[in-house]
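Worksheet: one structure, shown below.
Omission of a single protein chain aside, the complex is shown with its protein chains in their original locations.
And now, chain A:
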Amino acid sequence: MKKILKSMAGMVLATTLAVGAQAATLKVAYDSDPVSLDPHEQLSGGTLQMSHLLFDPLVRWDKDMNFEPRLATKWERKDDLTMRFHLRKGVKFHSGNDFTAKDVKWTFDRLRSSPDYKAIFEAFAELKVIDDYTIDLVTKKPFPLVLNNATYIFPMDSEFYTGDDDKGQPKDRLVKHAGSFASRNASGTGPYIVERRQQGVRTDYKRFADYWDKQSPGNVETITLTPIKEGPTRVAALLAGDVDFIFPVPPNDHNRIDRASNSELVVLPGTRVITLQLNQERVEAFKDKRVRQAINYAINNKGIVDRVMRGFATAAGQQGPKGYAGYVEGLKPQYDLEKARQLMKEAGYEKGFSITMLAPNNRYVNDARIAQAAASMLAKINIKVDLKTIPKAQYWPEFDLRSADILMIGWHSDTEDSANFTEYLTACTDESTGWGQYNSGNYCNHKVDDMVRSANQETDLAKRAAILQDVERTLYEEAAYVPLHWQNLAWGAGKGVQAESVVNVMNFPYLGDLVVTQ
């Protein structure tokens, strides 16, 4: 019944749209530009935004974090190690070539040679072509995140990328620091093709006439994408009507966009968590759980969200946001100054101590101000903080050296999964597996690592979620680090741009499905 209603609603929507749905032009301004037209060159928001325009994934996330079929129409689990995907028939690449299983295989093999994507596809043994429209993804061990990873498989036109370019280099060459054929040319199955591109200045996209998804209500014929770095300029361009769609909107400008008659603000809770790590190798006191807890109690996450972030964030008590497998409803942010002082006293640090703290000043929303707020909060339990904030370009080398007592780090899970946070941020540092690569707190609990390892092989998703929730609980009780908040996401849209229906928490708006009314 629900389904019928839904499809009826869809029909009504489609007819109303057919009346007003004329080909529209959309001018978009983001804060950054994809580095290349090659979807495998860099794993970044910009690249993924571009991939959803030029290419199409096997499956993609919908608004409720479920999987939506794209180039794969259905999938089923064959056994513990194998997931079978049925591919869409009659799909054309921009070059005119037909899309088949061999393109998926070609893309998969190329992905595994990409430095940026290698780690994501580590769990896979191979991709087997069964017939032209069927493939099997085979993992080395039972692996629960096959579909999550399938959202990264954007099939490329294997024929188009075969052969040598005019410089005598193979067309499928994948390099970061020198131009390649694939970084300048693209043929995917996506809703748009690149018409003109001036890197860093402007890219023009035109709707692909043979796009397979005729059901899509999208009516945007051409897209002009201009990267506008400065927040105020981006906002001004929207308010002046020079662009129709912007991201991100700086917190200070939310009201202006909301109030203006020709624009609207779309806000979603984000999935990037901002945390502070307490370096136990450098500070003896941080080895004491009571001190770590005291710090957690002393920092007022909610206050930072209200005052520094102007409400544009969700205070966090754990790593993964709501909607993720490991999310535990009960783990609220802790704030109790009395309790914090009490814990410091118990640990024998009533008089406090002095530490250093390092944070970036242009990486996360209001990062430097968050760090200042946290530092002043720690002063209340007699911890004197010597805070330094530096640009991100200089920050990462310092972070790798773990060169301060408290370091700030934000993390978004590439797999939209809870385990990813622990693997990078709170697992024991292990250079051979890469676990704990960003664990500058040097927190190490082998029990937690084992739990995550077993979760990564648990294909029963309910059981798996239970394990990951246990992980969050343990980290919370141990005060392994200081969770601050999840950054929200905000887009600004001009009149008639129905942005709300195409934006998502991963921040790759499905512009192919965007409807613009005049």
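Please note the rule applied: a residue touches a chain if its C-beta (ideal position, glycine included) is under 8 Å from a C-beta of that chain, and two chains touch if they have at least 3 such contacts; residues count from 1.
Methods note: contacts and distances are computed from a predicted model.
Asker: Which choice in "Ferredoxin--NADP+ reductase", "Succinate dehydrogenase subunit C", "ABC transporter permease" or "NADH-quinone oxidoreductase subunit K" gives the name that UniProt lists for the one chain left out?
Answerer: Answer from the record: the omitted chain is "ABC transporter permease".
Asker: Out of A:His177, A:Lys214, A:Arg259 or A:Lys351, point to the residue that touches the absent chain in the complete complex.
Answerer: A:His177
Asker: Looking at the full complex, which residue from A:Asp56, A:Asp103, A:Asp414 or A:Asp513 touches the chain that isn't shown here?
Answerer: Hidden-chain contact among the options goes to A:Asp414.
Asker: From the listed residues A:Gly96, A:Pro232 or A:Gly496, report the one that touches the chain absent from this view.
Answerer: A:Pro232
Asker: Identify the residues of chain A touching the omitted chain, counting contacts across the whole complex.
Answerer: Within chain A, the residues that touch the unshown chain are 35-36, 42-44, 115-116, 118-120, 176-180, 183, 198-202, 226, 228-230, 232-233, 236-237, 239-242, 362, 391-397, 400, 411, 414, 424, 431, 434, 437-438.
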